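The complex appears here minus one protein chain, its other protein chains still in place.
Going in written order, the chains are labelled A and B, and every chain counts its residues from 1.
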Amino acid sequence: MGQALVAGASTGVIYGLFALGLSLVYKTTRVLNFAQGEFGTLAAYVAWQAVVVWRLGWAVGALLAIASALTVALVFERLVVRRMMTASRMSLTVATAGLAYLLFALELKVWGPSPEVLPPPVRGAGLEVAGFFISPVRLVALAAGAVVGLFFWILFRRTRFGLAVLATAHDPVSVRLFGVPMARVSAFSWGAAGVLGAVGGVIIAPALGAFYPFALTFLFVRSLAAALVGGITSLPGAFFGGVLVGVLEALLNRVLPRSGVPEVGVLVVVLLVLLLRPQGIMGRRK
Amino acid sequence: MSRAAAPVSDAEFVLEVEDLVVGFGANQVLHGVSFSLPRGSFATLLGLNGAGKSVTLQCISGLIKPWSGRIRVNGAEVQDLEPEERAALGLAHVPQGRAIFPDLTVEENLRLGGYLIRRRSDWLRARDGALEVFPELAGLLGRPAGSLSGGQQVMVSVARALVGAPKLILVDEPTQGLAPRAVEALKEALSRVNRQGSTVLLVEHNVAFALSLARLGYVMQMGRIVYQGRAEELSRARLASLLGIGELLGARPRLQQRKRRL
Partner (left out) sequence: MKGGRGTRLGEDFGPAALVILVFLPSVLGRAAPWLLGEFRALMLGFGVSFAMGALALNLLMGYAGQISLGHAAFVGVGAYSAGIASTKLGLPFPAGQVAGAVVGGLVALLVGVPALRVRGLYLAVATVAFAAAMQVMVFRIPAISGGQAGLPIPPPSLLGFSLAKPYDYLSLLLGALVGLWLLDRNLTRSKVGRALFAIREAEDLAASFGIDVTRYKLLAFLLAGIFAGLAGSLYGPLLGLAQADAFGFEVSLFYLILVVVGGMGHRGGVLAASVLFAVLPRVLQVLKGWDLLAGSVLLIYTIARNPGGLAGAFIEARRRRKKGRPPKDGHGPLPRLVLPRVRPGEWREPGGEAALLEVSDLHYSYGGVKAVAGMDLEVWQGQIVGVIGPNGAGKTTLLNCVSGLLVPERGKISFRGVEITRVPAHLRAELGIRRTFQVPGVLGNLSVLENFLVAQHLAAGYSTLEALARTSRVRSVEAELKERAMFALAALGLADRAEDPVRSLSGGQQRLVELGCVLVSAPTLILLDEPSAGMSPAASEELAERLVELKRELGRTLLVVEHHIPLVVAVCDKVFVMAEGRLLAGGAPREVLKNPAVVDAYLGGTLARAGG
């Protein structure tokens, strides 16, 4: 049981990263970003190219991966999101679906449809803590989650701009009265979504075993569930919602190890949570 | 009126609104609103619900784009600027319903009000200045703003506007839902804000509260300004008739005088 908890938490941290990206974009620009997972797939491919093909170090590969997802996100924000400020949110949401398909097509064209394997960042026997075995991949996931989580916490709670982003998430209109530039907040959220997707992607790809074009888009449903469970008004909630969903999934997998049960079980639990507490676990009632 | 007619700095009027026409969809709300606020004045904008008071404020701060008309803040034309650009000109707006950020602490709320202040030392000085006006908040800096009482939340929203040392501060319905004691405290604070040099434009339903503070009075009715002048000249009867509730005081209804046309 404890083993399942650790496994669930380390996968959940990755869900948390995706959920945070999803939630950040949703709260500052009111758009569901269908391309959130695909930022991760793209990053995994770039890292694979650097590490396996070009034989650069893992760290270089990860940096290149993050840079490429960041670039894609910023270009999309500048060319599409910014121009659709006044358009219906459903139209913009479909534009993000278009971006997901574009990245999918790109991956298919450049790397082909067959699965690739990204080696884990560290090898070794792993750790044994209090009788639980933690594999290196899971350790990296937990560490990366902690670092990214801390980074955003400091940003949001300790810097002027981070505070402005947090406030924008709550009320995108009235923050402008204090001089907060809307365009920069929008660019930041998308950039952050790209980075979060990339970090999540390069870490989860080795854990998955193999990845292929469109692979991480399937995390969308879980990330959305996590963001909603955490609470639509709380960014930390989105992150911890991810952890919760990961743990829940691992537990369900242990109790009822049949294909499909964990995925659906998580969604059912999420629906129940939303029916009982529509503002999410960490959210605040309006 | 060309830009040259009004020098950008030290304009006599902090705010000049000229022939503002605003609507939503096909619904016109303001039908040519014009007025000017002299530097350092305390003005109030009165009117019944739907007269267009809040819309006027939202136009000035840029939350609503007018169909036509001009707005000058400190002599600079702002009608085509974004709200964040107007804030940089020394304009603050305390919106209706306070718009505080409940999950953020009081200090964080204030920090946002001083978003345009970059240096930490400058910010601390600005914060302490605002706390002088609202000493009660000094002990609450670490508390989430959402946990405060209604009166304290209003203080946060006004103090937040003060942090940026605005030249002009727009305050929309601050007494809504406040206990009498909190109203008194707010009165003292707003008067102090004005004495410190900010020009204040107050929109308020509580007419007595507004008139006890303001020296300039504007009355709006159905999207037009129907009175502008000294606040103390707004007697009870005069005000009632200006607000369009004159009949309440026994005046003959205007409509009955018209010959019915069939």
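Following the convention adopted for this analysis, a residue touches a chain if its C-beta (ideal position, glycine included) is under 8 Å from a C-beta of that chain, and two chains touch if they have at least 3 such contacts.
What you see is a predicted model; the values in this text were computed from it and never measured.
Considering B:F35, B:F101, B:F209 or B:Y227, the position touching the chain not shown turns out to be B:F209 (whole complex). For chain B, the residues in touch with the chain missing from this view are 21, 23, 25-29, 31, 48-50, 67, 176-177, 205-209, 211-212, 222-223, 236, 239-240, 243-250, 253-256, 258, 260-261. Although one chain is not displayed, its contacts with chain A can still be listed: residues 32, 34, 79-80, 83-84, 87-88, 90-95, 97-102, 104-106, 108-109, 214, 217-218, 220-221, 224-225, 228, 232, 259-261, 263-264, 267-268, 270-271, 274-275, 278.
Everything below uses one rule, namely that only the chains that are shown with their structure count from here on.
Centre to centre, using the average C-alpha position, chain A and chain B are separated by 42 Å. Across the interface of their complex, chain B is touched by residues 157, 160, 163-164, 166-167, 170-171, 173-182, 233-234, 284 of chain A.
Of all the residues in chain B, the ones that touch chain A in their complex are 61-63, 82-84, 87-88, 92-93, 95, 99, 101-104, 108, 111-116, 118, 146, 160, 164.
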